[in-house]
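Here you go, one structure.
Here the complex is missing a single protein chain, while all its other protein chains stay put.
On to subunit A.
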Amino acid sequence: MRWILSFLLLAFLATVQAVSSAGYKLLVVLEELADKSKYSKYLGDLEARGFSISYESPKSDKVALFTLGERAWDHVLILPPKAKGLGPLLTPKLLLDFINAGGNILVALSASQPTPSGLISLLLELDIHIPTDRSALVIDHFNYDTLSAAEKHDVVLVPRPDAIRPDVKNFFKGDGKGGEAIAFPRPVAQTLGNASPLLTPLIRAPRSAYSYSPKDDVDSVEDPFAVGQQLSLITTMQARNSARFTVVGSSELLEDTWFDAKVKRSVGMNGAPAGNEFKTSNQAFAKEVTGWTFKETGVLKVGQIEHHLNETGSEIVSNPKIYRVKNNVSYSIELSEYSWDKWIPFTPPTGDIVQLEFSMLSPFHRLPLKVAETTLTSTIYTTSFKLPDQHGIFNFKVNYKRPFYTNVEEKNTVTVRHFAHDEWPRSWVITGAWPWIAGIGATVTGWVAFVGLWLWSKPVPLKGAKGGKKNL
């Protein structure tokens, strides 16, 4: 009996451990509970990873994102509702407040169910634009699934995404072997504003794809909403507080049917012939996208920060409040990365480095931090440098912001004082001072000799003057 209990306890601990770094409370906003069965595999995966899921209808009064002013859920998943709008407890403002309070949101859109206007204004607020025609969808005549969409070409097959830049880590490449495809049935296109560094397209449409409205563009498309790689099929936004927001263009991607579906590529743009039937990678990819959104991957944690004087002969005092200009100083910071269920040492992707700034208003130094030591759960980065010859209040600042990683912004303030009067080189070391020091010596010698003469000199008769001199 007892061993069963302990086994249960162990199993419970295991599930509790295998959970996101940002909490396990997940709210799924779903219009009809019957729809749950459509997503059973996806939601089952989430539960298996330790999320405790509550299901609510968008109009329900229990859907509140906040209770007594505190965030009630850690994560929210909004599946496309059938109704035109979301309820009064899911207004764009409340959703934004939820993000500002650190909650993560995953929104799935669907071309077959018009996107509620509340969601559209939320997306607009974040500079994500979707077509004004609510039924517009993305099609591609060169990358469609010939089994399910031979006529309409509205199931777009997209390969696993490449890293958006060579120096950015790709969390969504699967095992990296290639040859996989993700099926996007009837996706809703998104275009992104160019101004914000917080927005990142996770998956772009292929070159030949375009968004069209089945109502207006019947014969031919002349003024498409957007085309080619300008279309984002999955968009991510990571707020300044590292809360994550993801828009998945096709909610059907998450459905059981497409987790198992077999697909067959059409003839591609380069004339590559159609291949064989194969299974979609939707399940693994959905896990990666959801895991990223709900902070199971790409989360950074700062451990210990330490800085000290690095002069020969000085004793090491950790984190002093004050330094002098031109002191040699060492700085180290400990960084960990969360990966699904554990903290691992953080290593930046090839081509990227962690940098330390030493700044007063603007950086005086911006130096690369090098790996000094790797522990089981963290990497310790360190650097040594000479403080600038400017006194004032300075910050040791590590500002590591990268797409898909949570923001690291660590500031440690220290005072940098100028030289004290007795820390300068002595005057005899300065060659330019030698004539002046010699001058003082000469004056002192002359003065002492003069005092002796004044006291003890006997007047002598001046030559040529009669009767001697000075008989005072």
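Definition applied: a residue touches a chain if its C-beta (ideal position, glycine included) is under 8 Å from a C-beta of that chain, and two chains touch if they have at least 3 such contacts; residues count from 1.
One rule holds for everything that comes next: contacts and distances are computed from a predicted model.
Novice: Would you mind picking the UniProt name of the chain not drawn here, from "ER membrane protein complex subunit 2", "Ribophorin II C-terminal domain-containing protein", "Eukaryotic translation initiation factor eIF2A" or "Cytosolic thiouridylase subunit Ctu1"?
Specialist: "Ribophorin II C-terminal domain-containing protein"
Novice: Among the options A:Tyr210, A:Phe245 or A:Tyr323, which residue touches the chain absent from this view?
Specialist: A:Tyr210
Novice: Out of A:Ala284, A:Val302 or A:Leu367, which touches the unshown chain?
Specialist: Result: among the candidates, A:Leu367 touches the missing chain.
Novice: Which listed residue (A:Lys62, A:His141, A:Lys262 or A:Lys342) would be found touching the missing chain in the intact complex?
Specialist: Residue touching the absent chain, from the options given: A:His141.
Novice: Just name the one of A:Lys215, A:Lys321 or A:Lys458 that touches the chain not displayed here.
Specialist: A:Lys458
Novice: Which positions on subunit A touch the chain that was left off?
Specialist: Counting over the whole complex, subunit A touches the hidden chain at residues 141-142, 150-153, 165, 167-168, 194-195, 197, 207-208, 210, 212, 217, 219-224, 227-230, 267, 269-271, 326, 351-353, 355, 357-358, 363-368, 386, 388-389, 401-403, 430-435, 438-439, 441-442, 444-449, 451-460, 470-472.
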